[in-house]
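As you look at this complex, bear in mind that one protein chain is not there, while each of the others sits in place.
A, B, C, D and E are the chain letters, set down in written order, and residue numbers restart from 1 in every chain.
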Amino acid sequence: MYPLLLLPLLLLSSPIEASVNDFCVADLSSSDTPSGYPCLNPSNVTASDFVFTGLAKPGTINPLIKAAVNPAFVTQFPGVNGQGISVIRLDILAGGVVPLHTHPGATELLVVTQGCITAGFISSSANTVYYETLGKGDVMVFPQGLLHFQINAGGVTAVGFATFNSPNPGLQLTAFALFANSFPSALLEKTTFLDDAQVQKLKGVLGGTG
Amino acid sequence: MYPLLLLPLLLLSSPIEASVNDFCVADLSSSDTPSGYPCLNPSNVTASDFVFTGLAKPGTINPLIKAAVNPAFVTQFPGVNGQGISVIRLDILAGGVVPLHTHPGATELLVVTQGCITAGFISSSANTVYYETLGKGDVMVFPQGLLHFQINAGGVTAVGFATFNSPNPGLQLTAFALFANSFPSALLEKTTFLDDAQVQKLKGVLGGTG
Amino acid sequence: MYPLLLLPLLLLSSPIEASVNDFCVADLSSSDTPSGYPCLNPSNVTASDFVFTGLAKPGTINPLIKAAVNPAFVTQFPGVNGQGISVIRLDILAGGVVPLHTHPGATELLVVTQGCITAGFISSSANTVYYETLGKGDVMVFPQGLLHFQINAGGVTAVGFATFNSPNPGLQLTAFALFANSFPSALLEKTTFLDDAQVQKLKGVLGGTG
Amino acid sequence: MYPLLLLPLLLLSSPIEASVNDFCVADLSSSDTPSGYPCLNPSNVTASDFVFTGLAKPGTINPLIKAAVNPAFVTQFPGVNGQGISVIRLDILAGGVVPLHTHPGATELLVVTQGCITAGFISSSANTVYYETLGKGDVMVFPQGLLHFQINAGGVTAVGFATFNSPNPGLQLTAFALFANSFPSALLEKTTFLDDAQVQKLKGVLGGTG
Amino acid sequence: MYPLLLLPLLLLSSPIEASVNDFCVADLSSSDTPSGYPCLNPSNVTASDFVFTGLAKPGTINPLIKAAVNPAFVTQFPGVNGQGISVIRLDILAGGVVPLHTHPGATELLVVTQGCITAGFISSSANTVYYETLGKGDVMVFPQGLLHFQINAGGVTAVGFATFNSPNPGLQLTAFALFANSFPSALLEKTTFLDDAQVQKLKGVLGGTG
Partner (left out) sequence: MYPLLLLPLLLLSSPIEASVNDFCVADLSSSDTPSGYPCLNPSNVTASDFVFTGLAKPGTINPLIKAAVNPAFVTQFPGVNGQGISVIRLDILAGGVVPLHTHPGATELLVVTQGCITAGFISSSANTVYYETLGKGDVMVFPQGLLHFQINAGGVTAVGFATFNSPNPGLQLTAFALFANSFPSALLEKTTFLDDAQVQKLKGVLGGTG
């Protein structure tokens, strides 16, 4: 039906370079832009740029919360640059917790792969708390920007993978945002209603000053 | 140069209805969608649909915070539906405060029109606090989804107008999200590190239970 | 510091309804729109609307491919409506495969939770094939709209969870798009260079006609 | 290699309805939303919903401008709903013109298919006029929202097809926006610097009042 | 409940750099991109990068229009880069006007803070003029890309702040786009229907040639 010739690929009258709309592996040595990092030259990109192996094991457990949060955001996984997606691995020991936090830049979807996790979020304005206990294989979605938490609900280590619809969703842990920096105590107390004793105690625990 | 005739408008071979891309005044009686409310029939829309007079005076001062937050979001101002913009008027009495909060859905830009306001936000991850005292005519931008606050820095009532790049940016006040609902105390304490005494006290103040 | 009164929540001069920007659980009985389904009334929404339990077990294995694809897209999981995210569970038996396919509407991120999967995608224009063999805990990203595949690389069932940055990413399996419908054979052969014998054979396998 | 059986399509453990992310043919009987019209039931959609034949011939020439603008926007061509694209056919007689106008909602790309057209746009702020004379097969892009025009540059009818990256880009013809409505003359003159004599003359030509 | 230790912030198994999704203060010395300027190194950013004091006083009044437009777009206020928001201060003397104009890139929301302003916009296609007189505290929204104007409606200087849902909305003043450049008169007259006498007169006033 057609000539069995080895034709050069001249389908197009002028060659189209590899479309960077396909992908844009981050050149982390360049400045970021509002849409993401500039792209590495596609000719220098290989399959391993699209694979991240760092979530194969748990991260280092933080004894304060008895949990580890192991991210594959753009700075760890340049292949997700411009792709609108990224992932984190959570390991929560028995008695452990991922404290109340938000992701300013993205929606989160959690899949539990081991153990039991009680997870929930709080709506804005109405402040309704939506929470449930999830078992292996269960999925929960946490709308963008809302306060949410995960806590081990059983006696064994719980593990989950949380994905985000952004390569760099951000992570604002409320306790750390309040107590782990140099937020002046007086200002903090007026803007949160917290007592000074509470503030000083938690600044002490989390390394804050001011 | 052209016939001085009164021509019907037949520039287009077939009539184009008023382009709803121009505007889409919210039909609040219908269900919302992810992009906003369905549109009222453009034929029924008048100039007053694009004007909001409710910010001409301060709102009702809440004695707890000695401030009033008077919104013109889509549910108050249907004309902003689908327009990517909305506004709030802030009145903060001497000694008053708009407590720490986020807008999950939008960036905020504040213009101070009277008095002095100390305002700031906290970055995610690094938890850096960026704050300054603003006078009349000063402008501050608060990036989307990040914790921020405003507090009267002077001896007279401070007034400002805060606009958002969303018709419905949301408002999550941290203290209310923690203490004004039925968030179970034990869960709250584990996910925030707060002491039970503090939690009970503030649930008492803000009307929370659990 | 503040009056210990039980104050009604009058922070805002006029009440703000629960911000549907928080979430928009799909009303599947209504027509879809380009941005997603209309929202259920937030007052009728509970925590379980944000949880999906259907991925706790494998789906039904299709003997043709020895794999099961178990989706939690918006039509299964209305809570992801308007949230820019969804997920699928893959179970691939030894010798099984998820055939070459695209997701027209989204980027995919796969996390392998059991076994070994060889996965890859093909770039447009340059047609470069990027593939690797992934083990437990490994992650791969597949850029939006590009042909890709997963195949069991070991001797045990492989399991993974693939998330998408869309509540309804679509799934176009190349073989089914060609051979499982009524695409007229002559047209199919001219537009793919495939031999008629091949076309008839696979139409027979996949239930196509024409 | 595989059983030559006629298998029902059970690749997915639960059926996925036709993904409306594929398309969303407009239900023009329903209210519009900020993202477009609600979708017709995909089961009722046929190939002809994605085809528009109305541009096969010129539209009706408007003697004032000696041109016809024949649109295939969403209200004429429901298949483009939610697709981010639409098209117009332009026929400009010798001596004719498409007067200065903007498309508030989209970028325009013009392909000349017959004759010669002088086309150009004006940048904002710097007010630079960028214009050239285009022949058959030439292409020009007009950035979103900027004033632009097309005028026949030869002695024969010029024809072109202009596409837009919106299903409903809007069309604001400056002369008509000023003189074809009931814009009060005094207000018009103060906001444009035009003389009253000019204003009255053109209101007369274009059917305006006030 | 937890060890009162000063723990380094090791919540995450690998450190996350300050998320540039938080902010992206413009590096104006670099080339712009379609999404905005590249970002300054977050470590070099301070609170003052998010504050703009230039709107505290009126800008220089232009005697032609008896008004001043004082912008805080990205080139004046690099902190709004990538934030989807910016602002302008308007001061209109008695008898003054902000002439008919568009913002190709954004919706505008005006808050009047002093005096009275008659403001309005014109819809596309139907060319309906929507206008009202606004007093102190009143708000009006002007949909993206549509012609609009503001004119002092009282006897004292009127002041307002107009915000936009873009860091760089653009400003195309119709009279200047027509008469303040080198737009060839013949071409201008054919594309606007204006008389040559009118065109020459206004080119003279606004500095145009051609």
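By definition in this document, a residue touches a chain if its C-beta (ideal position, glycine included) is under 8 Å from a C-beta of that chain, and two chains touch if they have at least 3 such contacts.
Everything quoted here is computed from the prediction, not taken from an experiment.
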Displayed partners of the chain not shown (whole complex): A, C, D, E
Residues in chain E touching the chain absent from view: 30-35, 54, 58-60, 62-65, 67-71, 73, 75-76, 104-105, 166, 168-171, 173, 176, 180, 204-207
Hidden partner interface residues of chain D, rising order: 1-2, 16-19, 22-23, 42, 45-48, 50-53, 55-57, 72, 77, 79-80, 83-87, 89, 106-109, 111, 113, 120-121, 123-126, 128, 130-132, 134-144, 146, 161, 163-165, 189, 193
Interface residues of chain C (partner: the chain not displayed): 97, 99-100, 102-105, 118, 120, 122, 124-125, 127-129, 131, 143-147, 149, 151, 170-172, 174-183, 187, 190-195, 198, 201-202, 205-206
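Basically, only the chains that are shown with their structure count from here on.
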Chain C and chain D, separation of their C-alpha mean positions in angstrom: 34
Per-residue overlap in chain A, given as positions that touch at least 2 other chains: 104-105, 124-125, 128, 131, 143-144, 146, 170-171, 176, 180, 193, 201, 205-206
